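Just one protein chain is left out here, and the rest sit where they should.
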Amino acid sequence: MNAKSLRELFESVREGRVSADEAVARLRHLPFEDLGFAKVDHHRALRQGMPEVIFSEGKSPAQVAGIFSRLAAHGGNILATRATEAQYHAVSAQFPKVEYRPLARAITLQRDRKRHGKGIIAVISAGTSDIPVAEEAVVTAELMGNRVRHLYDVGVAGIHRLLAHRSVLAEARVIIVCAGMEGALPSVVGGLVGVPVIAVPTSVGYGAAFEGLAALLGMLNSCASNVSVVNIDNGFGAAYVASLINRR
Amino acid sequence: MNAKSLRELFESVREGRVSADEAVARLRHLPFEDLGFAKVDHHRALRQGMPEVIFSEGKSPAQVAGIFSRLAAHGGNILATRATEAQYHAVSAQFPKVEYRPLARAITLQRDRKRHGKGIIAVISAGTSDIPVAEEAVVTAELMGNRVRHLYDVGVAGIHRLLAHRSVLAEARVIIVCAGMEGALPSVVGGLVGVPVIAVPTSVGYGAAFEGLAALLGMLNSCASNVSVVNIDNGFGAAYVASLINRR
Amino acid sequence: MNAKSLRELFESVREGRVSADEAVARLRHLPFEDLGFAKVDHHRALRQGMPEVIFSEGKSPAQVAGIFSRLAAHGGNILATRATEAQYHAVSAQFPKVEYRPLARAITLQRDRKRHGKGIIAVISAGTSDIPVAEEAVVTAELMGNRVRHLYDVGVAGIHRLLAHRSVLAEARVIIVCAGMEGALPSVVGGLVGVPVIAVPTSVGYGAAFEGLAALLGMLNSCASNVSVVNIDNGFGAAYVASLINRR
Amino acid sequence: MNAKSLRELFESVREGRVSADEAVARLRHLPFEDLGFAKVDHHRALRQGMPEVIFSEGKSPAQVAGIFSRLAAHGGNILATRATEAQYHAVSAQFPKVEYRPLARAITLQRDRKRHGKGIIAVISAGTSDIPVAEEAVVTAELMGNRVRHLYDVGVAGIHRLLAHRSVLAEARVIIVCAGMEGALPSVVGGLVGVPVIAVPTSVGYGAAFEGLAALLGMLNSCASNVSVVNIDNGFGAAYVASLINRR
Amino acid sequence: MNAKSLRELFESVREGRVSADEAVARLRHLPFEDLGFAKVDHHRALRQGMPEVIFSEGKSPAQVAGIFSRLAAHGGNILATRATEAQYHAVSAQFPKVEYRPLARAITLQRDRKRHGKGIIAVISAGTSDIPVAEEAVVTAELMGNRVRHLYDVGVAGIHRLLAHRSVLAEARVIIVCAGMEGALPSVVGGLVGVPVIAVPTSVGYGAAFEGLAALLGMLNSCASNVSVVNIDNGFGAAYVASLINRR
Amino acid sequence: MNAKSLRELFESVREGRVSADEAVARLRHLPFEDLGFAKVDHHRALRQGMPEVIFSEGKSPAQVAGIFSRLAAHGGNILATRATEAQYHAVSAQFPKVEYRPLARAITLQRDRKRHGKGIIAVISAGTSDIPVAEEAVVTAELMGNRVRHLYDVGVAGIHRLLAHRSVLAEARVIIVCAGMEGALPSVVGGLVGVPVIAVPTSVGYGAAFEGLAALLGMLNSCASNVSVVNIDNGFGAAYVASLINRR
Amino acid sequence: MNAKSLRELFESVREGRVSADEAVARLRHLPFEDLGFAKVDHHRALRQGMPEVIFSEGKSPAQVAGIFSRLAAHGGNILATRATEAQYHAVSAQFPKVEYRPLARAITLQRDRKRHGKGIIAVISAGTSDIPVAEEAVVTAELMGNRVRHLYDVGVAGIHRLLAHRSVLAEARVIIVCAGMEGALPSVVGGLVGVPVIAVPTSVGYGAAFEGLAALLGMLNSCASNVSVVNIDNGFGAAYVASLINRR
Partner (left out) sequence: MNAKSLRELFESVREGRVSADEAVARLRHLPFEDLGFAKVDHHRALRQGMPEVIFSEGKSPAQVAGIFSRLAAHGGNILATRATEAQYHAVSAQFPKVEYRPLARAITLQRDRKRHGKGIIAVISAGTSDIPVAEEAVVTAELMGNRVRHLYDVGVAGIHRLLAHRSVLAEARVIIVCAGMEGALPSVVGGLVGVPVIAVPTSVGYGAAFEGLAALLGMLNSCASNVSVVNIDNGFGAAYVASLINRR
């Protein structure tokens, strides 16, 4: 262990077996991580309450269960995104307390239920097909200790539905907006509020939607200045960013 | 001339110099256009009131003036789009009655002032930078004999500005919506009205706007079903389509 | 209910229990939709005869049947696009009167047979592979109360076939043109007629067709000014726009 | 004025000149904005301290000066981005107190010097060519009332330079990272901190950088979960989002 | 029938029942195709020996057999490209003389064995994976009455293999070159010969081959001036063009 | 010279100064080209009458004149494409017989006026803006010894204009079709004739024309099987291929 | 055999049966490869120890076994990449000594175990999903006679993990870096070492990763000058290049 080897170096110096000059030289050849980890741990603390995460797509149920098991050893919450029911069953065989959230395609193990976020995170989606991405954001934000409100199916072609729920927008400290097709909703929402909006393009649509590219480009060009963007279908990432903001 | 040669054929038949069978055979070898033009003329009539148009970009003032001069011989309105002031001066030297519309970058000669459109065409634009494209649509629609109303700077990030002018939307028979950046405005407008919306993506924006591509893709993926789209910056084309609809 | 709460507010004013000033203040805090819906209903009227629509792709038969059932409660026509036969059977178990149009991949329930359109909508397609998209347009237009004529397999490489049926073009008030590959047909048709042409690029083709991108770009750059464009394979959207035009 | 017309309606009801039923009906036809503006103003407040902004690119010096003048009437800070020196001179002729920040290509008028942000915003850039974008972020953040620290030329190919300044990262509440070429810096920074990172791709680079596309895609695919992205070269937008977060 | 109606018109003229002037007018309203088909037939002749073609991909065995059956009624050769063995069995049940060429994925019925081409068409392919496309070209060219030589697996990374067979190149009147990946072979071949080279990009490759896009762009930018290009994987089209050239 | 060195080797063998074995060994070390050139010269012959060509874009007048001068030493025709008038003046100072063809932007020196082509090459263009590309094809084909007919401004939106000149199409042995925007003309022409069609996409257009990409994709996806394609704006290449075909 | 026929030619000359002139003429008609192969063999030698390679994707087990069998006749190592277990079983039925490396999806037959490389090749990957590509590189490099060290899961968002293993980097003569998503790892590694880095973008990621395009562009724009790039997922190619370097 490396705190140990460092200590031994200092002991040697203290005992006069190693000169200061030689100690400096030796130190430079000690493996880097021995020193670095301390600092890394610093911001580990900042991440307190952040769940361990498994991206389940393309993994076998056994693989997901295996990784889950390893992460579970550390304590804290665990989240497996893009998970199938088969993967869930493999995990729940070992961890009966895990839950499966089918809409979000997520397996969750919530052991830390502390509230880390100061306010409410609103999750809004444009169409019913965007709900899986929105739900991934909801589940992630909840597991990170936030109060979450959602508002679904409030696309821009029926602007009155969104306006009718402006109170939800008004009470949020951060807002996540998921939209496919033309991806216009974040701009409209951004214009209605004075808080940060995290836009999530979804791969919903066909033809010239180009698997989410149209929505992505739309959001990057938002005329609302309070909008920033994450990857297509990345509900998890949006919730992660929103959680960090909500802890400020 | 070809009505003449046709006539001669019939005369020959009438006079017995050519049998019916041979006439049929000969007819098949007559040049195509002799017959075809008639039908073409049919829908010429439908186009009555449509101006002759010059796309001025990349042409010298002399070239624009030359084409203008040729078209002016036929009567009717003339419209030169994407025109510079220099091109205007070259034209106005010959045609003192032409006007220059600087916002629309258009030279116009309006000789037919008949109202062809049944109702109002509304032209809406998202930002001030979209105005040149919107104005091209306005001028075109006017020259085609339509009443036009415009509504500028009503982008989706300030949705209340648009909503405040819903009466303009309500009274239009067709709506043209010009927007750059994320191109979201046609969807919102489309959701508020029950009339056809012609969406014009503009090349306004920078970076991931990719010269209008973002807006174009957004509009093609509009979640409002009453939206159809024309080429980037094609204010003229939008007004042309809108005029045809307004004459129905 | 909200007309009720509004009424109560006025009653309170009338009875002197609430001052005019206070009423103004309270009104501002009433939920938005209470007021907004009224206006929305206005253009609902404009949409009279427009069917309720389900995009069936990616939904289970049970889900389609469920949504169908909910929409059926409102009266009017119902259209499920991109529907499989399995989805049809799930729906027809509850609604024996629904029809399945296999070419169009559509489930229809036609309860309103009123003619809303003033003239004929022509639906034209370039190749036999474009027929499913064209048929989606036909079915949609019929359900919206239009007389529809179709003309299939009249691609530009055999221009005489198209020209041979110019009478169909001549009698249409609006024309929908579906084409994949190079997407050239709308330009040719647009040049032959004086009415609005709605172009639908299809994903038919291979290689550099790039799933409809070639046709889409071709149509957006049409040299015929009366052409506007909808999304790739969006037969429904084209018919929706055409229906609105045909009601003008 | 519209509070007035509302008031008159209530007075009429109170005086019995208008029945409650009729009042409800009339209300529905009142212009929308009369009611809506109130709510809009709500979040105006939230935006307190946000500067008015002019995007100067493509505008003449006279146009920039004109818009500046109009905005200056409202009080508060004013920021003109992408401004040339010529535009600055046109503005400073009227507003001698404006400053020109050449690195940031920004004209600023700072009348509100209140500190709105709770902590420090760090602005980091990868190469010297990214500095104009980074400086735009710095100036914007300052004008929005934040303390700002910057760290330039700490690209990923010399990772020790970044690591040597980890203290700057450690003390920030939000971090803006500007990078062109491969756009890798946000991922590295994101991995070192536990706070939100706003990534700004820049158009720096050549060849396969494709005007910032490479950096943009890189950032959207960041393996660090605390990264969200704004448009290429959008230093202003990044600072706007960061300021909102820093006020939380 | 229309030759009939034309004849009747001439008879009427001959008999004096219709004046020449009126006949001209009536003629203009005769359906177009009556006259047009004659001319179409002209170049039919030019196409003599060209097979009827079915693009089988995405069609059921029954559909392919149905179309085959219809085309077989006209005489001449028939070619079904992109055909599966199942489709072949469906066809051969009705037409025992059809052959299946598995490498080319083609069903052929060769009834016209006349030699139409003047010289040899060489078909060259870069790698073994390009063979299906090359074989489609071979089969097509053979069915169109050409002598065909092929040369496979002579990619540019082993240039000596190509050079070793220069005699094949030397004796060809037209050359078809199929290549995937970087698509460099047509340039090298083009530089070695003085005859037209038809380049066929194939979708062979992975990653940045982007389904044939890399090869396509390479071929369009060939530094050899005698190269023209057809669509990705379009072995049929290349052979069609080559056959026309070989008949000159 | 290398036939000489080869000869010497054989003489040495004949005279017994070099053994057969050693001769084999030496031969293997002779420079490759000594043997290869012979074969190369073969197809030189095939290229007889092909002009030497200079791509003038981006070169100074002096550079063009210099290269011209060097090529002129070999005899035969010389063609400088994409040439400016300034480049022409620099060349004509030395070669008074050169001509400048402004529409084609070409400098030509025609010393060989032999007719090499068997028939007529038709050059067709869709719009007036495509003429420079078409003229480059015309000039190139003429310099290669072909009779050339051109047909301009016969775009697909006015199909009757093309049909009216079908005789031009009918008499051509090869056809070059230049078109920008949607690039549909080659398909229509291809469908009307039974000869090879070389399609040249042009960069004419704006917005979604993407500098000729739309036309290029359209042409690659042509539904007419007799169409092959060259690079955007490559009038020279099209004429080169057409000339080779016309010599068959 | 061709050295033989060359010899015979020289013998004939020596014996006076063939004149020197005729010999020169005959020589020119000898098949090219007779002379060329000698030179080709030269660099064959350079390739000594390079395995014969089969790209197994899309081939049937029987096809892979067949090719394997043919290559095995030449001696040396054989590598089948992108191989399935089924393909392995087909091969091992004939060659019991082959091994299957499931992580690398490779079948190997190692008959030459000579060390050809001078130093160590390090193979580094960013995430666990990149391991198959990295393992392909490992297996390839091993079969080419190199000592290989690997370092997995050292992505840039956890830079300390990479830094902790700098000794692995320090001892390598060439480094292969595999990374998907943003593809930033090669830049960081490149900045830490003074040896050539071969970057392999992987198709790992989703959404805007666009199947490896984001990583590819990132790597091409690396700010570290010692980085060159191979195709997406091309672990084999990277190891091939690295092996050549390691033999220098």
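Letters A, B, C, D, E, F and G mark the chains as written, and numbering starts fresh at 1 in each.
Keep this in mind: a residue touches a chain if its C-beta (ideal position, glycine included) is under 8 Å from a C-beta of that chain, and two chains touch if they have at least 3 such contacts.
Bear in mind that the values here come from a model prediction, so they are computed numbers and not experimental data.
Looking beyond the chains shown, say which of D:7, D:149 or D:166 touches the absent one.
If we include the chain that is not displayed, D:166 is the one touching it.
Based on the whole complex, identify which of E:181, E:232 or E:245 touches the chain you can't see.
Spelled out, the listed residue whose C-beta touches the missing chain is E:181.
For chain D, which residues lie in contact with the unshown chain of the complex?
Residues 129, 160-161, 163-164, 166-167, 206-209 of chain D touch the chain absent from view.
In the complete complex, which positions of chain G touch the hidden chain?
Missing-chain contacts on chain G: residues 39, 42-47, 53, 118-119, 166, 170, 173-174, 192-196, 198, 216, 220-221, 225-232, 236-238, 240-241, 244-246, 248.
In the complete complex, which positions of chain F touch the hidden chain?
31-33, 36-37, 40, 57-58, 201, 203, 211-213, 216, 231-234
Following the convention adopted for this analysis, only the chains that are shown with their structure count from here on.
Going only through chains that touch each other, how many steps at minimum separate chain A from chain G?
1
Report the inter-chain centroid distance for chain D and chain E in whole angstrom, where each centroid is the mean of the CA atoms.
58
What is the distance, in whole Å, between the centres of chain A and chain E, each centre taken as the mean of its C-alpha atoms?
About 54 Å, centre to centre.
Could you tell me which residues belong to chain G and also touch two or more other chains?
Correct list: 32, 36, 163, 207-209, 213.
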